[in-house]
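Encoded as structure tokens, the structure appears first; notes follow it.
Every protein chain of the complex appears in place save one, which is left out.
Showing subunit A:
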Amino acid sequence: MSSMSSSSSSATHTSTIGAIGAPSRRNTELALLVFAVVIPVFAYANVGLAIDGKLPAGLLGYGLGLGLLAGVAHVVVRRFAAYADPLLLPLATLLNGLGLVVIWRLDQSDHLQRLAKLQYGAFHPDAPKQLLYSAIGIALFVGVLMLLKDHRILQRYTYISMMGALVLLLLPLVPGLGMNVFGARIWIHVGGFSIQPGEFAKIVLAIFFAGYLMVKRDALALASRRFMGLYLPRGRDLGPIIVVWAISILILVFETDLGTSLLFFGMFVVMLYVATERTSWIVFGLLMSAVGAVGVASFETHVQSRVQAWLNPMHEYLLSRKGIGGHSEQAMQALWAFGSGGTLGTGLGQGHSDLIGFAANSDFILATYGEELGLAGLMAILVIYGLIVQRGLRTALATRDPFGKLLAGGLSGAFAIQVFVVAGGVMGLIPLTGMTMPFLAYGGSSVIANWALLAILIRISDTARRPAPAPAPTPDAEMTQVVRP
């Protein structure tokens, strides 16, 4: 992992730019991928041994399946993005594999099976579906790398992206299509599938912001007045940020989802800041977030109850136990799961995170890692997320074109915010929201969209690290060559 050590020094941070003959690092990626496949396979065997006392029947099929997916992804990267960052694919594969293991582990829970039968009349295991979603995700990953030869092509679709993002964001509000799941309206239901359009909107919106800000950055950055040490933007330049802010507020009010709202607004502020290099935008962004959140919370009971549940999860738990509607014991159950895991955890398959009940394998999946792998294991997972984000930002730094910088920075920033909002919510650091951990959690939209996101980051990193083509020898150059005797 010499690329990591080189990135730690700011003096050499641009060493990959145009470094002719830079190693492609594909073999590093392959070696890391072996670990990323072997670790989940061991974890899978571990769960089977802990629960049934024998190796799970699907061990071979599962190992081969994950290995095949990782292998295909690797071959495609080798072929179509030879100079891509070597860490991104293994890290995502590891998370996806560990996610599958824990989803399978929770499928084995009697408690969850009983709950599912009570609620839906039948229990269907989620792990096979998640494996299918992972396959679709990898297929999309492959598709993006094969079809998107250069990320700058996306720039052409700036305004189409805007329309697409708006449609995606508003879909859950369409009557008959949108569903209210556990108090948040961020789902749509199409032909037997539940889709979370927000996950896809995240990518499409990043493309729009990148395209838009690249064009407008000079106007936004330069045409401003200085006031109390801050550069105040002109009134008309405030337009876009106010529009995005308004949309975020609308999401918060109508889809009652603080997380999605925070994610989009946060991503926009990050990209605005990167584009303009003006700290004032951060100040504006924070102010507007605060005003929006407090304003909405003052009349939106859903947000208020989330905040209450966050401040006093025990009270919430007791109310839920008494059967008072609108309260959930999940937050407290998650805290107990984390606490009961302690430093080293109970070991896979030996915890009781199934007590969380519904969404134990999606929104609350981190609690299972916390309980069964302990503080040590969960910190490792959080660090993996941190590494993905840092590799994404490193890609943004190394990219030469502003659109690529904005897009990679925006996607990485959004990824970081999502991880923070979800993990922070489950661990009780901030109020709980309705999003899921990328790659780990059960859910087709999330897995598929995040593989696409990864493909874009890999494409940008390939462009960034690819050696500049050697200047073509021209006949003219040949002729004007000075020949010394």
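One rule holds for everything that comes next: a contact is a pair of C-beta atoms (placed from the backbone, for glycine too) under 8 Å apart; a residue touches a chain by one contact, two chains touch by 3 or more; residues count from 1.
The rule is simple: contacts and distances are computed from a predicted model.
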Exercise for the section: Would you mind picking the UniProt name of the chain not drawn here, from "Acyl carrier protein", "NADPH-dependent 2,4-dienoyl-CoA reductase, sulfur reductase", "4Fe-4S dicluster domain-containing protein" or "Penicillin-binding transpeptidase domain-containing protein"? Expected result: "Penicillin-binding transpeptidase domain-containing protein"
Problem - Which residue of A:Ile417, A:Met435, A:Ile448 or A:Ala464 touches the chain not shown here - result: A:Ile417
Practice task
Specify the residue from the set A:Thr28, A:Ser305 or A:Gln390 that touches the hidden chain.
Solution key: A:Gln390
Handout entry: Hidden partner chain, touching residue among A:Gly211, A:Gly259, A:Gly370 or A:Gly434
Key = A:Gly370
Problem - Residues from subunit A at the interface with the omitted partner, ascending - result: 10, 110-111, 270, 273-275, 277, 314, 317-318, 332, 335-336, 338-343, 352, 355, 370, 374-375, 378-379, 382-383, 385-386, 389-390, 393-394, 396-397, 402, 405-406, 409, 412-413, 416-417, 419-420, 423-424, 427-429
